[in-house]
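Sharing a structure with you now.
With one protein chain removed, the remaining protein chains of the complex are shown where they sit.
Every chain is named by a letter (A and B) in the order it is written, and numbering of its residues begins at 1.
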Amino acid sequence: MYKIQHMTLLENKSAEIPAPREITTKPRLSDKIFRGVVTAGGLFSLVVLGLILIYLTYQGYDVLKSQGFSFITGSAWNVFTDDSGNIDYTQTKFGIAAMLIGTILCATIAVVIAVPISVLTALYLSFYAPSSVKKFMVAIIDLMAAFPSVLFGIWGFFVLMPSAEYWAKLLNKYLGFLPFFDMQVPVFTRSPFVAGVVLAIMIIPIVTSISREIFGQTPLDRIQAAYALGATRWAMIKAVVIPYGRSGVVGGAMLGLGRAMGETVAVYTVLNIVYQINWQVLLGAGGNVASMILLKFGEAGTGEIKALMASGLVLFILTLIVNSIADLIVKSSGGKGR
Amino acid sequence: MTTENEDNMDKTTTKPSSLSDVAAAKQKKAPGGQSLGVGLEARGVHAWFSGKHVLDGISLDFWSGTVTALIGPSGCGKSTFIRTLNRMHEFIPGAQMAGEVLLDGKDIYESGTDVTKIRLKVGMVFQKPNPFPSMTIAENVLSGLKLAELKVADKDALLEDCLERAGLWSEVKDRLNAHGGSLSGGQQQRLCIARSLAVKPQVLLMDEPCSALDPGSTLKIEETISHLSSSMTIIIVTHNMQQAARVSDYTAFFLSDGGPGSMIEVGPTSEIFSRPRDTRTENYVTGRFG
Partner (left out) sequence: MSTVIASPKPGKPWLATPKQRLLGVGVYLAAALVSFTLVAVSPLKGKLAYFVVFFFASLVIDFALSYVQRGIASAKDAVARGLVSVGMTLAVLPIFSILFEVVKRGYKGLSFGLFTHDMSLTSVNDPLGNGGLIHAITGTIIMVLMALIVAMPIGILTAVYLTEIRGKFAVPIKFLVQAMSGVPSIVAGLFILSAYVYPITGSLSGFAGSLALMILMIPTIARTSEEVLLLIPNDLREAGVALGGTQWRTVALVVVPAAKSGLVTALILGIARVAGETAPLVLLTGGGEKVNPNPFSGPMGSLPLYIWKCFGQGTEQSIARAWSGILVLLVIVLALFTMARFLSERKVAK
C-alpha cells in the first residue's frame, strides 16, 4: 500500500496542475420560465421610466421646438391663440426659468435647514439616546415620513405661515444687509422661505433615517479604539463617525434635495406663483415647477398643456439627475472615509 | 508606598530575575492585606451582562514593571475582565459590575471620576489592529493627543519615541504621511501600540494582540512587549501558552465551569507552568483540555 502511494506521489509531482473544471447546470424549462418572468418583472421599471421620457418628450415636442432654449431661460408665460383656438406660436412665449429657479431655491433652503437638524438628530439617536427613547423616536420619525404631503401643505398654510411671517420679519430686520434677505416690497407671506421651511420639515425624516443608518454602520473597532485612547463621545464622533459617514450623509442630503424639488401640493399652498425670477427669499413671490403645473392645468387649452408636459419633462430630468448622483454617492459611501 | 511605585516605573528598574526573588516579591503581599509595588489592583470584580453572571469575584494585583498574562480556555471571561480595568466594559448594553479597581490607590469606578482620564492612564491594544484609516501614520500615533486635547511641546520627538519603542520607527520613518491602512497586519498592530504609548499610560492592556498576526510579526511584538514592560504595567490576554511563557513574569489562570468565570490560580509564570498548585491549572497547561 505504502509503496503504491509513494509512486503516485512521485508521479504527481512531475505532472502539471490541472485546470479547474467548468461546472455547468443545464437549467430546467420551469426554471427558464421562472427566470424569464422574474426578469420581465424586474425590467418593468426600465420600461416605465423609458415611457415617461418618451411620452413627455413627444407631447412637449412642439413647444420645445418653437421655444428652443428660451423655454428654460425665459420667464414669460404668455399664451396667444388665434381665432380657431390654436396656439399662435409666433407670439406665445413659454418660459419656466422663474419656476426652475424657484424650484432650486426652495429645495436649497429646505436642505440648508433640514440637513444640520437631521444630522444632529441622527447623531443623537445613534450615540446619545437611551434605548427606550431611541425606539420611540425612530418610530415617530418614520411615521412622519408617511404623512401625506397635502397635510404639510395645509398645516403649513394655516399654522406655520403666521409664525414664519414673524421669523421672516426678524430675518429681514437683522440680516437685511444680505441680498437674500433684503426686500423692496414688504410682503412676507407665501414666500420661498416659508415653502423652504415646509419642505425642510418634510425631508427631515428621510435625511435623518439615511444618516442614522450610515452612522450605525460605523465600524465598531474604530469607535472602540477612539474610546480606549481616552476620547470623549464628541471627540470620538469627530474623529471616527464623521469621516466615515460624511459622503453617505451628503448622498442622503441630495436625496432630500430631489424630493424637495418634486413636491407639489406642499408648496402650492404656501408659495405665491409669480412669473419673475425672485432671489429675495423672504418676498412672497416665486414659484416651483410642480406647483405651476398644478396651477395652470385647470384652465389650460391643448397647446398650453403641451407646454406643461414639456415643463414636466424638464422637472423629471432634473430630479432624475439629482437622484442618480445621490444614489451613486450613497452607494460608494460604504467604506468611504478610508 | 506610593512613591516607591512611581520610582518603580521608570526605565532603570529591573524585574525580579531569580525564582527566589520572585517568590520573595510575592510573599510581600499578604493575602487581603497591604500591597507593595502594585500598578493596578482588582478587588472582587464581578461582571454581568443583562443579569447573566460572567465574572465571579476576581481579585488580582498587577505589579508595575511586570508583564502579567491571563490564560484560560475561551469564554471564561478574560476579555471581559480586562475591559473592566479600563472601563470599556460599560459600553456594552446591559453591562453591570461590582467590586473595585484601584489605580494609584483610587477606585476608577468612584462616582465623579473622569473616565476619559482613566483611559489615558490605562491603554488598550485590541485583537484586530484598528488604526484610523482616515489618518496618516503620524496622525495615528498622535491621535490620542488630539482626541484628549493634550498639548505637547515637541510632537516630532514624541512621534519618534513612540514608534521607536513600538519597534516600528525604522520601517516607517520615511513614510510618516502614508495612510494608516497601508501597512501590513503586524505593522498595523505595532502602530496601534505606538498610538497607545503616545498618551503615556501607566498600564497597557493587550487583548490577544497577536492572534490575528503571522508568527514573524508575533515575535516582533513580543520583543516590543519585553522592552516596554520595564516602564509600565502590562497585562496581556493570550490563548497561546507558549507566548505566555515567553513573555510574562506572572500568569493568572481563568476558568469557567459553565457559570461565571473565576481566577483559579496566579503566580510567577515559571511556577504556573512547571509546578501549578491546582489540578485544573495543571490540566490546562499540559494541554489536557482547552
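Before moving on, here are some points about what is shown:
Assume contacts are C-beta pairs under 8 Å (C-beta built on N, C-alpha and C of every residue); 3 or more make two chains touch, one makes a residue touch a chain.
Small disclaimer: the values here were computed from a predicted structure and weren't measured.
For the chain left out of this panel, the touching residue among A:Ala97, A:Val250 or A:Leu294 is A:Leu294. One chain of the complex is left out; on chain B, the residues touching it are 31-32, 44, 46, 48, 51, 53, 57, 59, 87, 90, 95-99, 109-112, 114-117, 147-149. Across the interface with the omitted chain, chain A contributes residues 27-28, 30-31, 33-35, 37-46, 48-49, 51-52, 55-56, 58-59, 116-121, 123-125, 128-129, 137, 139-144, 146-152, 154-155, 158-159, 166-167, 170, 201, 204, 208, 231-235, 237, 255, 258-259, 261-265, 269, 290, 293-294, 297, 308-309, 312, 315-316, 319-320, 322-324, 327.
Definition applied: only the chains that are shown with their structure count from here on.
The geometric centre of chain A is 50 Å away from that of chain B, both derived from CA atoms.
The part of chain B that touches chain A in the complex is made up of residues 86, 88, 91, 93, 116-120, 123-124, 126, 128, 130-134, 143-144, 146-149, 179, 181, 192, 195-196, 199.
Contact residues of chain A toward chain B in the complex are 131, 221-222, 224-232, 235-236, 239-240, 243-244, 337-338.
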